[in-house]
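Every protein chain of the complex appears in place save one, which is left out.
Right after this comes chain A.
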Amino acid sequence: MGVGIQVTNLNAWYGTNHTLLDINLHIPANQATALIGPSGCGKSTFVRCLNRMHETNPIAKVSGSVQIGEVDIYADASPVEIRRRIGMVFQRPNPFPTMSIYDNVASGLRLNGFRNRRVLDETVERSLKHAALWDEVKNDLKKKSGASLSGGQQQRLCIARALAVDPEVLLMDEPASALDPVSTAKIEDLIFQLKSQYTIVIVTHNMQQAARVAERTGFFLNGKLVEFDSTHKIFTNPGDKRTEDYITGRFG
């Protein structure tokens, strides 16, 4: 089951560049929450703060608190534990190139020392089915490299890989921006199905996409969260002039 995320006074820096300023919001459990905004507004940095990927960059810094369920991820846990509970799908599909499809999906469990063959087999099958990829790859699971799939399939493979470690939250950083419309539609269908079991946070450039998949939408601009409300409200009756300007295409 998914859990809610409470973000309080979150600030983030790259070197001296202050990229996130005092972000406060609550992301509800088992819903999809979309983050929109122009390039460089801080939305990617924000999701990377939610699973402590931000700090993998040596010049990055962060302050404030992020509570996922009962856990304050910056105070109570190591980054490694946090990232197991919070899966991430990146902008460009990034399967492990030397691994088979099966090994890609199993990698999260295996690299954390899990070896039971039967459970691995089951997990791989369940995750690939969840990611709507099973029927397309079930015959070459161990024969083909993950890198030999098409872009859209690779991205679903990456989703399956993230689901295999059984996270509570799934972060998606523009998961469809490198994909064609058919693959994009498949990813969106998937988000629809997955949100009954996971809390989903999706960063997107595509406002229609946000409107289609998300219950709630946040609008970022210049490192600030300008507005956060139900998707319906944001797209039909935004409270802030800047949100309205962005939605109606006056900038960005």
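The rule is short, and it goes like this: contacts are C-beta pairs under 8 Å (C-beta built on N, C-alpha and C of every residue); 3 or more make two chains touch, one makes a residue touch a chain; residues count from 1.
One rule holds in what follows: contacts and distances are computed from a predicted model.
Asker: Per UniProt, what's the omitted chain called: "Monovalent cation/H+ antiporter subunit D", "NADH-quinone oxidoreductase subunit N", "Phosphate transport system permease protein PstA" or "RNA polymerase subunit sigma-24"?
Answerer: "Phosphate transport system permease protein PstA"
Asker: Could you tell me which of A:11, A:30, A:148 or A:177 touches the chain that is not displayed?
Answerer: A:148
Asker: Would you indicate which residue among A:2, A:108, A:152 or A:238 is in contact with the undisplayed chain?
Answerer: Touching the chain that is not displayed is residue A:108.
Asker: Extract the touching residues of chain A with respect to the undisplayed chain.
Answerer: Its contact residues with the unshown chain are 51, 53, 56, 80-85, 87-88, 90, 92, 94-100, 107-108, 111-112, 140, 143-145, 147-149, 158, 161-162, 165.
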